[in-house]
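Accompanying notes for the structure given below.
Here the complex is missing one protein chain, while the rest keep their positions.
Take a look at subunit A:
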Amino acid sequence: MGIIKAAKLIFEYISRDEQDNIDEVSRAIDNLDLDIKEGDFVAILGHNGSGKSTFAKHINAILLPTEGTVWVSGMDTADDSSLLNIRKTVGMVFQNPDNQIIGNIVEEDVAFGPENIGVTTDDIWKRVDESLKAVGMTAYRLKSPNKLSGGQKQRVAIAGIMAMKPKCIVLDEPTAMLDPNGRKEVINTVRQLNEQENITVVLITHYMEEVIKADRVIVMDDGNIVMDGTPTEIFSHVDELKRYRLDVPQVTELAHELKMAGLDLPEGILDIDEFVKYLMPAIKQGIKQ
């Protein structure tokens, strides 16, 4: 069993009218099975309403399953007594950078998590130093969060999670409200943490460029997993991805169109260098014929 495991997970949002009668039941997650290995960088893709954010909230026990079970490091998320341990194991970064920073000074915000779990004062300082260094925000430690850019705020939020020394970080569309520069900053930081600190990363997003370097890509639609594989495998199926209302990276799309037009290119090309490498021989070959 991996660090995160979901079995037959079902979650229903129940909306009630004024008399507290059940008005409508919508099933956000429908019979989902998933196992995530420790140390992996997993990206979960899906368009709006595919249930990906709802699933993310299950990993941190913010939402509890309507049916089925989610285990984090072997702990059942529905078990109240292991709640704090689960949240210590899995940290969560949310979409809106403004609404998750609690402290009035950067370093005090990073210290918020460790303070909650009762780390000693000396150790808090050490952890704050380390986490700010890991996300490259040491120079801003005495600044007010209000003075930072969106990307910087999001890095502070990640540092705040890092300071709790989790085994896994779940990022729920961390770049949705950022500009392209901020997006790059955040994704590079996350990747670095995964490679250097060996932290399991679950990245929820709908930007294709962000998932290229992931170890595993999961595509969700209508509350269930519809595709699961390495980025190359997933992006080999351009037409299928489009059916789930997802875009593919531009290079991948171009390569796909050229292949359809008759050039001899492999499917699932993910970056420009790779594309050029295959394109030159393919053109030469095309001319010969």
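To be clear about the criterion, a residue touches a chain if its C-beta (ideal position, glycine included) is under 8 Å from a C-beta of that chain, and two chains touch if they have at least 3 such contacts; residues count from 1.
Here is the rule we go by: contacts and distances are computed from a predicted model.
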{"item": "Chain left out of the displayed complex - its UniProt protein name, from \"Hydrogenase expression/formation protein HypD\", \"Chemotaxis protein CheW\", \"Branched-chain amino acid transport system permease protein\" or \"Energy-coupling factor transporter transmembrane protein EcfT\"", "value": "\"Energy-coupling factor transporter transmembrane protein EcfT\""}
{"item": "Selected from A:Ile29, A:Ala43, A:Ala111 or A:Met137 as touching the chain missing from the view", "value": "A:Ala111"}
{"item": "Options A:Asn48, A:Asn146 or A:Gln196, residue touching the unrepresented chain", "value": "A:Asn146"}
{"item": "Of A:Ala28, A:Ile44 or A:Met92, the residue in touch with the unshown chain", "value": "A:Met92"}
{"item": "Touch with the omitted chain, as defined above, among A:Ile161, A:Leu203 or A:Leu246", "value": "A:Ile161"}
{"item": "For subunit A, residues in touch with the removed chain", "value": "60, 62, 84, 87-88, 91-92, 94, 96, 98-105, 107-108, 111-121, 124-125, 128, 144-146, 160-161, 164"}
